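Beneath this line is the structure, given in structure tokens, with notes to follow.
Yeah, one chain of the complex is gone here, protein chain that is, but the others are all in their spots.
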Amino acid sequence: MSGRSLSLYAVLYLVFIYAPILLLPVFSFNDNIFVTFPLKGFTTDWYAEMAANAPLGKALRSSLIIVGPVALISTSLGLMAALALGRSPIRFKAVILGLLMLPLVVPTLVLGVSLLTLLRGVLGVQLSLATVAAGHVLLCLPYSVVILLARLDGFDRSLEEASLDLGQSAFATFRRITLPLMMPAIVASLLLCSVVSFDEFLLAFFLSGADATLPLYIWGSLRFPAKLPSTLALGTCLLVFSVCIVVLAEWVRRRGAPGSTAATGL
Amino acid sequence: MIGLWHRSPAFRGWVLIAPTLLILTVMLVIPLGMLVAQSFWTQTGLTIDRTPGLQNYALLVAPEGAIYRTLLVKSLWISFASAFVVLLFAFPVAYFIAFHVKRSKLTWILLVTVPFWISYLLRIFSWKIVLGFGGALNSGLISLGLIDAPIEALMYNQAAVILTLAHSWSAFAVLPIYVSLQKIEPQVLEAAFDLGDSALQRLRRVILPLAMPGLLAAFLLVFVPTMGDYITPSLVGGTDGVMVGNAIATLFGKQNDAPLGAALAVATMGAVAVLVGLILVAARASGLWRNRS
Partner (left out) sequence: MGPAQGRPGFYGGNRAMNGTPDIMIEITGLTKAFGTYTAIDALSLKIAKGEFFALLGASGSGKTTLLRLLGGFEFPNAGRIVIDGKDVTDLRPNQRPTNTVFQSYALFPHLTLAENVGYGLLNLRLPKAELAARVDEALARVRLSGFGARFPHMVSGGQRQRVALARALICKPKVLLLDEPLGALDKRLREEMHLELREIQRAAGITFVLVTHDQEEAMSLADRIAIMARGRLLQIDTPRALYEAPNSREVAEFISNVNLLDGTCLGVDGTEARIAVAGIGEVRVSTDAGAIAPGAKVTLGIRPEKLRFVTAPDPGANALTGSLRAVTYAGDRSHAVVEVPGLTRPLLITTPNRDRLLSNADAVGATVIVTWDSAAAAILNS
């Protein structure tokens, strides 16, 4: 494989990946209610329409409401789980890790219907944003644990022992040593869980009550061609937002502690 | 208790993991267990008969259930094809970043993975825009004068689903392949040249076997989730591109036959598990994948 042809291929690959997505911004500024070429003219009407849309605003707020708690709960649980799996001599670690990864492997559809049956059928719980949040925590746990466990792995265990040895209590050790060194991974986990929750559609579809999340709103608006361009405008905003978050997450994660190499060794 | 906390690292471990285990049990193990239990019941109209029996599974195997079997097989084929296409496209990119990029590896990795984090819905939808009858590709080709009338066959079929899935999941593939390529010691690659291999021979004899764990991981990471996909077939699949996920959703929803839906879901997960097992066995047996520490 010559270097030149490979580079060309890689560039073409990127074009293939980005082209459809970049159409979203392109058509969101297009002065045409139909999404076709040729381009008519530049307009920001669709953005204005989007901003004025009340149900959209409500859906956005709903999504934002659950993002915070989901990220915090998933990351906290993930941190505890990572500490348990990475440091403690408990048995059945392989089984627990397998269980943790299960949400990634079981089709979300199946998770959705099973959880629906459990929550509504058996427990008689009212569907609401809270049930959506609970479902999201389940989905975010594997991501959180993987990120935190990876960071913990590259982490000398004697650091915590040294802190104890030098007179700090177990809690003070956690506060002064473990937490600061884990911070990049914690931030990355928070950001990632936020993104996952914010964009998640299928579980929200099954588990939501009266309040729709943003993806649910988008799904609904896809049925109406008239709403299409403002949906594109929304899509573009989400695109920019997600990109910024992800780049930020990666940058923070790789900063790590000064001088330490990130777990993937890139 | 406090004393035990300080003296026993194992006790600390269990306490730390207890909340997570609770959530996993309540929200994962029990619901899935219930799903399996449900698959043995029957539902007529809105009443559910809880006497356990194999009638749903019998239906799936019987001639009346042919429609579901075909659907399952078609989904297996679509997912398999998507995963294969993804691997084919992703490997050269991963190879490129691993071996031909010197300074900006991080940038390339970001470029490749960032699209993954954009809303799945929007990504599928963007393909709807591209492939549709009045969509971007058609109208673009028409305005460029390359075709006279829009091509119908672009959308609402299996090929559209495969293409869309391949696009959506490609980031999942590049990363694991890249990571396993990175792990290969550069001196091993030099040794291959030193001992007389051409670039292609080195690829076949050294790189592919060593990268096999990454390739397998990538394949499974795409194959398994796409089997249960519901959104993509709904948006771009039309009637030809229906997958088993749609059938399950319909059974639970409009058709009001949750037990059958559950049985179909269990059958799907079972089929996936069996296929994954076969692939792993085949990889071991073909000698391409040897267990290294």
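Chains: A and B, in written order; residue numbering restarts at 1 for each.
Quick note on the criterion: a residue touches a chain if its C-beta (ideal position, glycine included) is under 8 Å from a C-beta of that chain, and two chains touch if they have at least 3 such contacts.
From a predicted model like this one, the values you see are computed outputs, not experimental measurements.
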(message) Considering the complete complex, identify which of A:54, A:166 or A:210 is in touch with the unshown chain.
(response) A:166
(request) Kindly note down the residues of subunit A that lie in touch with the hidden chain. (result) 156, 158-159, 161-170, 177, 180-181, 257-260
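The working rule: only the chains that are shown with their structure count from here on.
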(message) Report the inter-centroid distance (CA atoms only) between subunit A and subunit B in whole Å.
(response) 18
(request) Using the touch definition up top, name the residues of subunit A that touch subunit B in the complex. (result) 1, 3, 6-7, 9-10, 13-14, 16-21, 23-24, 27, 34-38, 77-78, 80-81, 83-85, 87-90, 96, 99-100, 102-111, 113-115, 117-118, 122, 134-135, 137-138, 141, 170, 195, 199, 201-202, 215, 218-219, 222, 235, 238-239, 242-243, 245-247, 250, 254, 264-266
(message) Applying the document's contact rule, which stretches of subunit B touch subunit A when the two form their complex?
(response) 6, 9-10, 12-14, 16-17, 19-21, 23-24, 27-32, 34-35, 38, 89, 92-93, 95-97, 100, 105-106, 108-115, 117-123, 125-127, 129-130, 132, 134-136, 138-140, 142-143, 167, 170-171, 179, 182, 199, 203, 224-225, 227-231, 235, 245, 248-249, 252, 258, 261-262, 265, 268-269
